[in-house]
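Right, I'll just put the structure down here and ask away after.
The complex is shown incomplete by one protein chain, all other protein chains being positioned as in the whole.
Going in written order, the chains are labelled A and B, and every chain counts its residues from 1.
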Amino acid sequence: MNAFSLRRVGLALLAPAIAVVVSVIVTTIVIAAVGSSPGDFWSAMFSNPLPRIRVNVVNQTAMIYTSAVAAAIGFRMGLFNIGLEGQYLMASFAAASFAGAAYVGGFLNVGLSLLIAIAVGAAWAGIAGILRTTRGVSEVISTIMLNAIALTLVGYLVDRYGVHEGNTVRTTKIAAGDMVKGFTPYQARDGQVWALAIIAVLVGVGFWVLLNKTRFGFDLRASGQSESAALASGVNPKRMILVSMMLSGGVAGLIWMPALFGSAGSYGTSFQFGLGFLGIAVALLGRNSPIGMLFGAVLFAYLSAQSNTLTFSTDISPSIVQITQGVAVLAVVISYEVVRRWRARLEQRVVSRELAGAMGATA
Amino acid sequence: MTQQPAAVELRGIGKRFPGVIANHDVDLSIRPGTVHALIGENGAGKSTLMKILYGVQKPDDGTIVINGGEIELKSPTDAIEAGVGMVFQHFMLADNLTVLENMVLGAEKLHGIGDDARAEIRRISDRFGFDLDPDVLVERLGVAARQRLEIAKVLYRGARIIILDEPTAVLVPQEVDALFDNLRELRDAGNSVLFISHKLDEVLAIADDITVMRRGTTVGTADPKSATKRQLAELMVGSELPSPETAESTVTDVVQLTLDDVTLTDEFGRNLLSDISLKIRRGEVLGIAGVEGNGQSELVETIMGMRIPSSGRITLGETDVTHWHTRKLRESGIGYIPEDRHRHGLLLDSPLWENRMLGHQTQPPNAKGPWINRSGARKDTSRIVADYDVRAPGIDTPARALSGGNQQKLIVGREMSGDPVLLIASHPTRGVDVGAQAAIWGHIKRARKEGLAVLLISADLDELIGLSDTIQVVLRGRFVGTFEPSAVTPQDLGAAMTGGEAA
Partner (left out) sequence: MSTTTKTPATPSLLERLTKGWFYLALLGIAVVSLVRIVTDTNDLDSAGTIRAAIIATCPILMAALGGLWAERAGVVNIGLEGQMILGTWGAAFFTYHYGPWIGILGAALLGLIGGLMHAVATVTFGVDHIVSGVAINLIGAGAATYLAEAVFSDYNGGGPRQLVGLDPPTNITIPGISDWSLDLADKHWFFVSDIASVVAALTTRISSLSVVVFALVALSAFLLWRTSFGLRLRSCGENPQAAETLGVNVIRYKYIAVLISGALAGIGGGFLALVSSSGYSANQTGGRGYIGLAAMIFGNWRPSGLLAGALTFGYTDSLRLRDADAVHALLLLVALGLLVLAVLRLVRKQVEGAIVMGVAGAAILAWFLFTDSVPREFTVMTPYVTTLFVLALGAQRLRMPAADGKPYRKGSAG
């Protein structure tokens, strides 16, 4: 039994290991191909990160991880919520507008803003959910469309109702007293670890509990594994699709909240695009498991943050890590498939041997 | 005796898949110009063997000899070249393409994809009375027409050896007769036909030779002129047929399930079920007999709340449950053994203890409020594994790793847990070994004695007759006859099932 589970763990780790090796090789080849030095690259990437970068890694990890959990909620039941990008954009804008308007003060303002972010994210995802359950529209297409609509809609709203400053436009700044700053681990110039990064921890733990400890989580996993079996077991598939789509969107709404209340203070040029797609990538990388995604989020955050040092010490552009990230995702999904097939063949050989043995004995 | 070499000769064929040996030591010889029947139970390895003969799968051992020459079939292309054609059990047609497109696909070199091909299709269609229009979309064809198209496809490619895998499973009796006429014509035109079935009447009606398969290997041959159904059946099962006979009646007066004029309509307005009425009392087993596809699945899904009837009433005990959803029905004590355990009954990649929860995830011992009760579920899984003799390394083993019989025993154990008031058992012993079959029969009988009401759907008429207190025959979504098991033979049931004799 022990050896059995040891081997299972080994096989589970095999796929990510292959993926890391492949993405290292591809990255090295690409760097060498354009005439730069891979050695410089790797030594810069593996150098001891500066305090500023360490802070940055923590903050980015929190946001990427929240996004990954949002994606995983969908993936776990076989839904592709490609629309995280639009959901957290809408939610961030709504929350920033509300918080900036200062209808209430202090923690109440923060709390209500977070709730609004969740509600708006859930509602925007809910559109795709309703289209899927009532009209049979694939959520992949509808969420892609909703991403584009969100982008232009928010662009319009902030332009129309926002504060113009020279060439830029943003929502009203949140009052300094309503910000949730965080703590300063190093010196002031190295920045702060945002207090609301704690959202990622809560979301991660919540996801794990939901998935493994609740009836809803069981229904969710059952639906993801076998829609037909879930239906026969009493799951209402339409309700399940809508609820998990909205849950996914609600979590997505929280993605940028640490940054909003930690440093940005308004929706504007400081808004960070692309966290939704990074979250999807990390969810794939971490196989939708709360722990796996944590490793993935740290890896991605580290690659992005540490790559900034490349501009000082090498002639290599930091955007090389985007290739590394993309290749890692593709490599990990492929190698999981390869390992799965390899395991099936292994099992086949073992079973055939046993059966052949049993037959020899009876004959 | 035969001077001519056999059309097909298989020697020592073997094939293994993850977890099963599908074929081993298969020997088969087909005389040219004959209809040869290959019979065996579901899961005996017939379909795998046919895929090997058609080059879809490569055998691990053995040799294939066609018209006297040994041949290696790497793909269907090789088989087609050797003159072998195959009509699959699940039709291999693209709905969104026309008859012509389906026909010429892969054989474009023969007559092109235009008017020459159209003319050739018409010629074949007229020659054998197939009645096929080349320019109709396949999605508009009925089942029988699709099958004729499949046969025509084979002929279009010039095949002389035609394999038909369970061709009658989806046909109504008249269509079966028409098919047999086609097959005789094909034979008389000098083709060899390999006919795969587990329906003995049909085999005796059409075959010139019979080979029997059991548990992945060929176990004997028979002459249709002298063989009886009983002999063939015993060859297929490998022993005296186990008899599921029940002891004395345990039927009570308490009605557990009532259906009043239940009608179910599909989205095109066709009736899938028409005016179904039935009553099952506590301690009673009601058997449903019928050719597959006559509304059995729909009946089960309607009772289980997976479909909502368009009219009529379903009552469980005293309660009207017509519009209830599956979960609520399950919570009120309905156990459900689905006909396709892989699709509806199990989460194949989940451990056994999670599979024990499936369908009962809201009930004790699996749940406490909104929470899962992991230890409760695990403890109860161990109980089921012990009580129902589920052979598994442990309750953390994924369900996929179990054999069909053990998977089914787990499902039966699960559905009998928690004191159900009604059990819906759809083909409870399909594809399981004889040992598991006897065990499952035992469990149903015991539960019946304890007052369980059971709805039993089965294609195995002996099983139906042996276990049921009453048998209803369903034909095209309608009940067409009621039988007393003590006074009925499989032949009577068979006649009623095909509309030969409505009681």
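Going forward, a residue touches a chain if its C-beta (ideal position, glycine included) is under 8 Å from a C-beta of that chain, and two chains touch if they have at least 3 such contacts.
This is a predicted model, so every value here is computed, not measured.
Peer 1: Which of these touches the unseen chain: A:Ile82, A:Ile174, A:Ala197 or A:Leu211?
Peer 2: Touches the omitted chain: A:Ile82.
Peer 1: Can you tell me which of A:Ala123, A:Ala230 or A:Ile280 touches the chain that was removed from the display?
Peer 2: A:Ile280
Peer 1: Touch as defined at the start, partner being the missing chain; which of A:Thr172, A:Thr214, A:Ser289 or A:Gln322 qualifies?
Peer 2: Here the residue in touch with the unshown chain is A:Gln322.
Peer 1: Among B:Gly33, B:Gly62, B:Pro76 or B:Gly333, which one touches the chain that has been omitted from the display?
Peer 2: Only one of B:Gly33, B:Gly62, B:Pro76 or B:Gly333 touches the chain omitted from view, namely B:Pro76.
Peer 1: Can you tell me which of A:Leu11, A:Val24 or A:Ile144 touches the chain that was removed from the display?
Peer 2: Residue touching the chain left out of view: A:Ile144.
Peer 1: Touching residues of chain A against the unshown chain: what are they?
Peer 2: Where chain A meets the chain not shown: residues 30, 34, 36, 80, 82, 131, 135-138, 140-142, 144-146, 148-149, 152-153, 155-156, 159-160, 277, 280-281, 284, 316-317, 319-327, 329-330, 333-334, 337-338.
Peer 1: For chain B, which residues lie in contact with the unshown chain of the complex?
Peer 2: On the chain B side, contact with the omitted chain comes from 47, 50-51, 54, 56-57, 75-77, 80, 86, 88-98, 101-102, 104-108, 112-113, 131-133, 135-137, 140-145, 153, 165, 174-175, 178.
Convention: only the chains that are shown with their structure count from here on.
Peer 1: Roughly how many whole angstrom separate the Cα centroids of chain A and chain B?
Peer 2: 44
Peer 1: Give every residue of chain A touching chain B within the complex, in rising order.
Peer 2: These residues of chain A touch chain B: 1, 212-219, 221-222, 225-226, 228-229, 231-236, 344-345, 347-348, 351-352, 355-356, 359.
Peer 1: Which stretch or stretches of chain B touch chain A in the complex?
Peer 2: On the chain B side, the touching residues are 16-21, 24, 304, 306, 325-331, 336, 338, 343-350, 354, 357-362, 367, 370-372, 374, 394, 401.
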